[in-house]
Structures are given as structure tokens and as C-alpha cells.
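All protein chains but one are shown at their positions in the complex.
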Amino acid sequence: MLEKGKISVRQFTILVALYTIGTAILIIPSILAAKAKQDAWISGLLGLAIGVAMVIFYWKLSERFQYVNLIEILEKCFGKWIGKSVGFLFFVCYVLLLATFVLRDIGDFMTTVMMVETPIEAIHIIFLIIVLYGVKLGLEVFTRTMELFIPWIVLLLVALFLTLLPQIEVTNILPVFENGMKPIVQSSFSFLVFPFLEMVVFLMIIPYVNRPQDTKKAFMLGTIMGGGLLIFISVLTILVVGPTETARSIYPTYDLTKTINIREFFQRVEALMALIWFITVFVKLLVLTYVSCLGIAQVFELKEYRIIVLPIGLVLYVLSLSIFPSISFLIEFTPVYDLYAFLWCAVFPFVVWLVSLVRGGERNKSGTARTESG
Amino acid sequence: MFRKRPNKKLNNDQAQLTQENSTAQAELAQQGEAFTPELLENLRRIKEILGGSSDLVMTDFILGGHEAALLYMDGMVDKVAINHFFEHINRTPEMMKYSNFLSQEEEGTADFFKLLSTPVNRLDEIRFFREAIRAILAGNAVLLVNSVTHGLVIDSKGHKGRAVTESSTENVVRGPKEAFNENGLINTTLIRRKIKDPRLRVERKVIGNVTQTSVAVIHIHGIANDKLVKEVHARLDKIDIDGILESNYIEEFIQDEVYTPFPTVFNTERPDVVAAALLEGRIAIVIDGTPFVLLVPALFTHFFQAAEDYYQRWDIATLLRLLRISAFFISMLGPAVYIAVINFHQEMLPTPLLISLAAQREGVPFPAIVEALIMEVTLEILREAGLRLPKAIGQTVSIVGALVIGQAAVEAGIISAAMVIVVAITAISNFILPAYNMGISIRIIRFVFMFLAGTFGLYGIAAGLFALALHLCSIRSFGIPYMDPLAPFVPDDMKDTFWRKPIFRLITRPRLISQKNNQRQSKSK
Partner (left out) sequence: MGYTLITLLIAGLVLLIDRRKLKQYKRKRENRVYFSIFMIGLVMLLIKSAGIEMPSPLNGISYVLKPLTKMM
């Protein structure tokens, strides 16, 4: 076992919830509002429902293989060498890439709206140092840290909601179904891809929960909590700012916090509210970096994953700086990315599942034999 | 766990060391020998081992027709106890009768010694020089009789120490006032007097090759976790040092984590705090020679709990605890947030305040971070000066220094008035924490946060907080996660952390600390 620590089911739920919120909290209102406009909440709920179904599928996959981690699943399914290579591809081409995106997201956010003069390199370095420190400390420690963050997030969100209460305009969300179903479904696909399909990385973490058979409920609960919060934030943004403005904004949640104004005294606290997504982005990057390190270490059968944390951090750092040649490229790339993520997170596990069904009988037998012997 | 320091001594030194060691070993061998029947020979040997110290007193007298000698260290024994002993042997008529039995026969000696037992003093039989030396050095008297190969230790420790006085570091308005003093024996007694239960276990050991300091490990059997008790003993047994002069010597040896600013061992000079901790299942280490008793495991939340939280009503106790937590954050982040807001996030301030601050800062030639550093360092200097000087001067220095430097600096336009306010609030907040050693860690961390705020603003502070949270969650105190019960979250144990529920609601003991016998009171409510 590469990871010797164990986390509790409760900690797993928190991890899933915070991971779901992740970077999504910053941009999800505009993604949802882009096509569905004021019906964002419907497409949100639709996306969440499909998302939960996907999460259950991931869990079933894990259950089918007696809760071993993803690399071991692949090895059982495709044999040692093919399994390893596919796993390596998955971790390098998807998980590491996703981590790069997340790091770049926070860097872009900081340099475009909060601290315009600060070089993006400095922001990446300081964020990455803390993340790598967390990964080196191990799963047990950083999930404990997450528990420490929960009250702060709740506190800030409640403060956000209460301070925005006077500015809510219910008319913003009407009329319902103005443009029919099609835009709603389109938006919900983006919502599905963005936070929910990324849950596939938890296939690497389920084995380290102390009672993996109980994780199904936790996995669903965490997803619903995180997804629910995202929908809540989107609706709040639309209620306060309006659907058109929301869709046009790059960081709608940040713009939302900018509108807080209580008697000219409590105003412009967006820097304080930014702590919410600093925390969630931090958690997401931590999980992704951890999973990539763990996965790559497992592929090469290293004795522990901690040894490769820093070199991977180095690669992550350079990649995050040079991944987007230009902003226009990014805009062009978004639909391509949706498809790319869909391939890795939905098609790929589905293929694994199919293969395991076909080879099912003997594999399962050998699986149980292994658990009995060891 | 234990880290062995790399042995980097020069060869030259080592050679010298081995030589010294060999002579020391010879002495030890001599000390390990048993008494001879010859009294004079015994006395000569003891005198030789002690190097003819001038404070060694040998009183010769005749006991039951035999030559005898009483040996003790002048000034370390209670003269009354010695006199009492002499009166006792002179007054006992059977002494003469038994004198015939006094031979080398074992039984006769035993009876004789039994007879000597005075009602007050504890007596121990000894056979070896080593034991005699240890007893004499501990302040006991040793009785040696000619032609007998046994010695007798008479408990006569009578070192004049400080009386049990009021606590000087942990004051209360309501609650017991007594505090520990430097006498380990009295300290254990103070604890024993609070917990009159046969399950209270006191295990003594001697640590320090030269100082021979007596250390007592105290726990309540059946409440404390046995594994934890074993671990404490194991760690104490590993200590190999010449001297233990204060509990911190032990603390630094037994703590889990070396590279952390946070204390993982609690210290207190209040017997009631120790008793409360023992009842929770924690373990106390009483070290002779210091009024500060160690408590392990010590978790983060323990450092925010004052004794008086339990002696005042629960509502005010809860509010005070919340106040302390806020003070913790103010003390840690105060200057950092000020720097960040002034440098990077001026928009957060209401316009009138911003204008007034800008007006104040107009004449100040430094950036906020330099300004803050000047003030913080000045404050630290004043604080240290006030602490080390004699009391009367110390107070004058701190008050006058702060006033004069603070006001003069503002008037001279070096520092803005707002910065003086921030630094002052920060300093006061630091004093609100009941545990001095936690205050010290915050003082250290404050500077780190100031640098982070000066370079990255609130983003830097957030990054620092993440790193701090990770670090806090990574350390353990005797195997218990330091942030318990916050992380891992134990809902049941939250009853006595940031808030304190009424005492009749504190039904169970902290789950991770005392793993068995969890019930504190019946659940009748």
C-alpha cells in the first residue's frame, strides 16, 4: 500500500463536497447562465441529477473490484502492462492536466481581478508550495485540515447570503422556460462535465476510507452538498446581478460579492469573500496533485509516493505557465475540452466496466481469492 | 519521536572523554560494592567517594555497646528529625537488651533495626555504598554500626524550601489559590489531596546522571489510556542527560514534534488544573525542583482553557473562550491584515476611514510593512526588558518606554497613529491567552504573516493560513492529533472547546484521550 493513512467516511464526504465546489464556484454561474439564462437552476438540478448518477456509477465500479485503487482496477481488467500504460496515460493526460488548469485558474483570477501588478509566477509558486506541502503530509493530514476549513466556509457563505438579502430581485429569475428545453439541456451538459465528471479521481481515494463499503452514501451526499451549493450560488448571482450580466461576466461570483453594501460601511469585501474559493480551489488542487502523485507512483511501483511530489510539482508549475498560449485559444478550446473530459471521465470508466463485465466471472474469482489469501 | 543528535565531537575530545569515563567507571564500581563489617573502613570509603566534602557530617556514638555513626549532609537534613532519632534510641530500654543480638547474624540485625523504627521517620535497610551515597545526597541520614553489614537510611529530608503560596502565573478571581512549589514531594501531595482515590498512581523515577532529579509520573489507573502511560514511561526512560533543572528539559525530550512553534506539552503550576487533567485521562509529570508540572497529551484547545472557566458560570466561561479565540486571531493577524489592507485592498475600508488613514500616513516615510516591523520589534524589546528587570524598574521601563516611544514616534512622523493602535491591540490580545507558551508561538508566527501580507496582501495571508492549518493538523501530541476534537471532528467532544456546556452536561471524557471508562457522571438528566 502506497498510502498507509485512513480517513473516515465523514472526512470523505467533506473532501468530496469541497472538491466539487472547487474552481467551479468562481465561474459556474456564467456557464449555467450562458445558455439557460434565468432557468439556470433547472439545468443545474438536471446536471446534478445526472452527476449523482455518474457518481453512483464510479462507486459501483470501485465496489466491483473490492475497492482497490484505479491502477489496480486497470491491471485486473487489461492485464499488467496494458493496464499500467492506460493508467499512466490517464494520470498524465487527464489528472495532471486538470491540476494544471486548476492552478492556472487561480493564477488567472488573481492577476486579472485581485492583484493586477503581481506576476503570475509568484502567485503560482506560493500556492503550489503549500499544496505540495499538504501532499507530502499525506491524505490523513490534509483531510483533517479540510475539516478545519468547513466552519469558515459556512460562516462566509452565511455572511454572503445575509448581506445580499436586501438586493435580491425575484423578477430576475422569471419567466421560467422562456426558451424551451434545449438551452437548459446544453447548459446542464457543461455543468455535468465541469465539476461532476471530475469525480472520477476519487476512485483513487475510496480505497483509503476506513469503511469503503459505506462510501456510497457519503459520495452521493458530498456531491449533492457541493452541487447544491453551486446551484445556490448561481441562483443567488442571477437573483442579484441578473441573468444577462451573469452570463457576460468572467468571474460572476466575484462580481456578486462586489455588490455587497451595507450602509456604506460593510462594502467591497470581495477580497474577504475570496477566501471561500481560495479554500475550495486549494482543496481541489491538493486532491488532484495527490492523486497524480499516487497514481504515477503506483504505475512505477515505487515504495512511496512522497518522493516524486516535488518533481511533479516542478512539472505542474511549468505546465501551468505555458498551457494556454493565448486567451483566444482558451475560448476556442472550451468545447473541445468538454469532449476530452467526457472521453476520460465517462467513456473510459464505461469501457473498463464493460471489459470487466465480459471477463467478469474469472476476474471476480481471482479477486476474491486474492482477498482471502492476503 | 526521538531524534538522536548526530555525534560530531572531535577525536581529541573523545579520547579525553573515554579517559574520564574510565575513572568514572572505577568510582562507580567502588560505589557498587557492599558494606564491610568494619565501621571505620566504611566511613573512610564513603568519605573518599564524596571527595571529603566539608558539608558531610559524621556523628560517632555508641549504640547498644557498638560503635555507630550517623552520616548526613549538613543543611539538607531536618535537624529536628535527627535530634528526635537520638532521643528515641536513648530512651528505648530494650536497646541494651538487644545489643547482644547485634552480630553478623541476619535475623538479629533485622530485629534490631525494627526496634529502631521511630513512629515518624521512614527507615530503609541498605547494603551498598551506592545506596548510602544516594541517600546522603538526597538529604537523608545514614546509620552505620560496627560489625554490621547493613546500613539504615533515616528519612530526614529537611531542606528549607518555599512554602505553598499563591500562583504567580495563573491567577484566578474565584477558585483554589494554592500553587505548586519547588519540592516535588509536596507537589505530589497537593495532587493526592485533591484526588483521594486508590487508583491514583504515582510512579517515581530518577532522571539526570548528575543531578539525580526525581521525576514522578502520575495518572489515574482505569481512566488514563494504558498505552499512553507506557509511552510516557518509555520516552522518559530514553532520556540520558546530565541534569534536569526545569520541566522544559523533559518537555523538549518527550515532545513529538521538534520543528514546530507550537507547544505539544502543557505546563501549569496549579494543582487543580492537574487534577482536572488527570480526571480527563491525561498524565502529569512532576519534576522535583520546579513548580511547573507537565501535562500530556496537550492539544491545541487546551491552551485556550483557563482554570477559572470551570469556576465561573458556563455562560461567561463560553463568552470568555470565544473572546480568547478572537484574541488569538487578532494577535496573530492584526498587523498583517493592517498591512494588507493599507497596501493592497484600500477599497475595503469605508471612505471616511480611508481618508483619515491616508492623512495620518502622509508624513510617514516608510511602507506599511517597515512601519509595522519597527513597532513590533520595539514592542518585543520593551517586553523583554520589562520581563528581565527587577519588578519595580520593569514596570516603569515598559510603561514609560511604550508611552514615550509610541507618542514620540507618532509626533515625529515616523509612525502613523493607526499603526500604534494596531500594535497595541495585538500586544494586549497576546496577553489574554492563558498559556504563556502558546502566546510565544503566536508572537513568532505573527512576523511570518506580516511578511506574507507585505508581499501578497490578503492572498498571502490566506496562503499562510492554509500552511498553518496543514501544519497544525500534521502534529501530534503523544499520538493524539493536535487539533482534536476539531480535526478529526468529534462532535461529542465539542462540549468543552470553544464553548463550555454546564458542568452537568459534561458527561463523557474526551474520546481520543481516555479510551476507556468514558463516563464521567451518570446520565440521570
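Per-chain residue numbering starts at 1, and chain names A and B are given in the order in which the chains are listed.
Keep in mind that, in the parts below, contacts are C-beta pairs under 8 Å (C-beta built on N, C-alpha and C of every residue); 3 or more make two chains touch, one makes a residue touch a chain.
What you see is a predicted model, and the numbers here were worked out from it, not measured in a lab.
Hidden chain, full complex: it touches shown chains A. Check A:Arg10, A:Arg248 or A:Arg306 against the missing chain and you find that the one touching it is A:Arg306.
Here one chain is not drawn; of A:Phe177, A:Phe333 or A:Phe350, the residue touching it is A:Phe333.
Although one chain is not shown, part of chain A still touches it, namely residues 93, 97, 125, 296-297, 300-303, 306-308, 310-315, 317-319, 321-325, 329, 332-333, 335-337, 339-340.
In the analysis below, only the chains that are shown with their structure count from here on.
Computed centre separation for the pair chain A/chain B is 47 angstrom, with centres defined by C-alpha atoms. The part of chain B that touches chain A in the complex is made up of residues 344-345, 347-348, 350-351, 456-460, 462-463, 466-467, 469-470, 472-474, 481, 483, 486-489. Chain A makes touch with chain B in their complex at residues 8, 10-11, 110, 114-115, 118, 122-123, 126-127, 130, 133-134, 137, 141-142, 144-149, 264-265, 267-269, 271-272, 274-275, 278-279, 282.
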